[in-house]
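Left out: one protein chain. Kept in place: all the others.
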Amino acid sequence: MAAIRNTLLLAALLVLLIAVPPFLGLGWQNALVNVLIASLFALAFNLLIGQAGLLSFGHAAYFGIGAFAALHLMIAIEDGFPFPTPLVPLAGAAAGLLIGLIAGYFATMRSGVYFALVTLAIAELFHSLAPRLEAVFGGESGISSMRMPWSDITFGSMLEVYYLTLAWVLICGLGLWAYTRTPFGRLTLALRDNEQRVRFLGYSTHSVKVIVFAVSAMLTGVAGSLQAISNETANYSLFASDVSAQVVLQTFVGGSTVFFGPVIGAAVFTLFSFLVSDLTRSWVLYQGLIFVLVMLYAPSGIGGVLQHHIRNRRQLDWRPLSGLYLLALAGGVLITAGTVFLTETVAVLFGEEYAVARRNAGGSLPAYELFGAHWDPTDIFTWLLPLVLLAGGGAITVSTRRHVTAFWNRGGGSRDTAARPVSLGGAA
Amino acid sequence: MTGTNLDQPALRLAGVKKSFGPIEVIRGLNLDIRAGERHAIIGPNGAGKSTLFNLISGMFAPSAGEISLNAQSIAGLSPHRINRAGLARSFQITNIFHRLSVFENLRIGVLARHGVRYGLFRPVSRMRQVNDETIEVLTRVGLEARSNDPAGDLTYSEQRALEIGMTLTTGAQVILLDEPTAGMSREETAKAMDLIRTVTEGKTLLMVEHDMGVVFGLCDRVSVLVYGNVLATDTPERISANREVQEAYLGQEAS
Partner (left out) sequence: MEFAIISTLNGVTYGLLLFMVSAGLTLIFGMMGVLNFAHASFYMLGAYIAYAVSSVFGFWVGIAVAPVVVGLIGMAVERFLLPRVHAHGHAHELLLTFGLALIIEELIKLFFGDFPVNYQMPGGMRFSAFSIFGADYPFYRIFIGGMAVVMFTALWVLLTRTRTGIVVRAAERLPAMAEALGHNIPMVFMFVFGTGAALAGLAGAVAGAFYPTNPNMGIELGVIVFVVVVVGGLGSLKGSLVASLLIGLFSSFAVGLDWSLASLLGVIGLGDWARSFGGLMTLKLSSISATIPFALMLIVLLVRPAGLMGERN
């Protein structure tokens, strides 16, 4: 039953993904391409942390490698190399696999936090080397190419790029799903639970980890090459630590213990950044705050919380619970409003434009504009407003949280083991 | 397997030493385990029993000496190589995959035996032979009813049974059990003894055991380990009559 329902849900989602984009504007089509790419990136990353218990802080390396490999192939196609454009991501897959095998060989020599540090350092190695290697990475400016037509498809429109990306992401996502059902996929889970025992059952855990790492790097390379196809350019900033950081944030906010959790995180963050990045410069700060809040209060992520509720949906008394959740939502909205107001105020007051305005006003503090209103920084009300929002929201949230906890403890649902968050394989 | 040759021990330790820093834990130990026998290691705490198991199974490499399995040297090999050479061990502290189902815990080992260690291109649910053999082990250790439960949810004695089951799955002919009945009640111990007896039929068993009842009921020979060396090896009856042993070990226990 459950399997049929899930299949139907996925089929409906697939129909939406295919049917809706032609009716969307270019900006939205582009945003959806980015969502798809980020989803594949996060799924590939989560193969390591969610399944094998290996936390990589340097996945930008394989994303970048995939992008550059694809661009080199695209340049070759431009020069007349007969290769179908839709298959360009194969170059990213091959490059990701190869570099993943080498990097994975080194990184998996250590476990636990050391693994995280080595992966980070390997990504920085690429980041520091890439601007110096003109031939491969095009120096500081990077390399560019054009999507060449293949058979009847010109790849001139964003919509065509979207469908190409969708096809690749679906294939790779299904591949990852199938992976979890192979003997090696089960072994990966065993490795996460207890590396020592795996070794005493006759497996070389180093080889297992290298292979998992390489598979993850390969699919990350596909994601990178899809990005290259969409942007038609890439430079060394793809290797930067914030690219690696993004995928960590998205995966854990989405939930690394649930297969589709990373997709939730990738979609939410990518769409949000599409919607708000024009409005605020502090988007990354908000992302960081959301991430830390999730780590503190819902370590299994959005996906984990959803799964927990779906599993217990029949035992739950939804009426009181939904009331509590509405209250919590109200508290959250107040806190968000207060935080955003404070942050944006600081951004304005410490910004360069305001410094100029101050100079023009002869050193005093002139009023500033925010959210379509004028605010006077010397007026106590300007500061009281966010503080009241924060205090009110905080009070509501804290008391609601107590009630929600009591509700669950009263046997509103069982604690299931799947909601347990990740652990690093092996102690340091 | 070639282990049926009676002249050739299944497992031979010759002059094995192991030091941690300045402390020598195993001091030139010699021991032959005959093919097909059930052999117990007893000894006071700190005698080096766990270290000995860790040396044989490849957790540590010996500082000196030779360990051979069916006349083939295994000293200093990595654990997975020793396992593939035909030696499997259990752990004193339960060492299972807590979040995987009981069935999956056992299947990991069965897969290793079938050599599909890195199978990436076929769902495991279609591997008939592997799943059948897993069910067989599952039945032998009496955990059919818990097949789909996460191993972490099992009771202590069930986890111990699973631990023994996992040791069997890779098809090793030489089995090392580290205190398989530790912490069990009397009835549980009796059940565990029956289980160990049936599942090690036709195999070579080396076990560390504190419960003398288990040793007498199960084992053909006993070695007494004191201060990193074998004090005596003999049948359980003659060991318990051995004066030297009584002084070194049994007497100490009684006092």
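All chains are identified by letter, namely A and B, in their written order; residue positions are counted from 1 within each chain.
The working rule: contacts are C-beta pairs under 8 Å (C-beta built on N, C-alpha and C of every residue); 3 or more make two chains touch, one makes a residue touch a chain.
Values in this document were obtained by computation on a predicted structure and should not be read as measured data.
Chemist: Going by the touch rule at the top, give the shown chains the omitted chain contacts.
Modeler: Taken over the complete structure, the missing chain's partners among displayed chains are A.
Chemist: For the full complex, which residue in A:76, A:117 or A:170 touches the chain that was left out?
Modeler: A:117
Chemist: Taking the full complex into account, find the residue in A:31, A:284 or A:337 that is in contact with the omitted chain.
Modeler: Result: among the candidates, A:284 touches the missing chain.
Chemist: Which is it among A:55, A:69, A:143 or A:258 that touches the chain not included here?
Modeler: In the full complex, the listed residue that touches the missing chain is A:55.
Chemist: Which listed residue (A:87, A:129, A:146 or A:310) would be found touching the missing chain in the intact complex?
Modeler: A:129
Chemist: Pick out the residues on chain A that sit against the missing chain.
Modeler: Within chain A, the residues that touch the unshown chain are 53, 55, 57, 106, 109-114, 116-118, 120-122, 124-125, 128-129, 132-136, 241, 245, 248-249, 252, 282, 284-285, 287-289, 291-292, 295-296, 299, 343, 346-347, 350-352, 421-424, 426-428.
The working rule: only the chains that are shown with their structure count from here on.
Chemist: In angstrom, rounded to a whole number, how far apart do the mean CA points of chain A and chain B lie?
Modeler: Distance between chain centres, rounded to whole Å: 45 Å.
Chemist: What does chain B use to touch chain A in their complex?
Modeler: Residues 57, 78-80, 83-84, 88-89, 91, 95-100, 104-105, 107-109, 111-113, 116-125, 127, 130, 150, 152-153, 166, 169-170 of chain B touch chain A in their complex.
Chemist: Please output the residues of chain A touching chain B within their complex, sorted ascending.
Modeler: Chain A reaches chain B through residues 178-179, 181-187, 189-190, 192-194, 196-205, 207-208, 211, 215, 417, 420.
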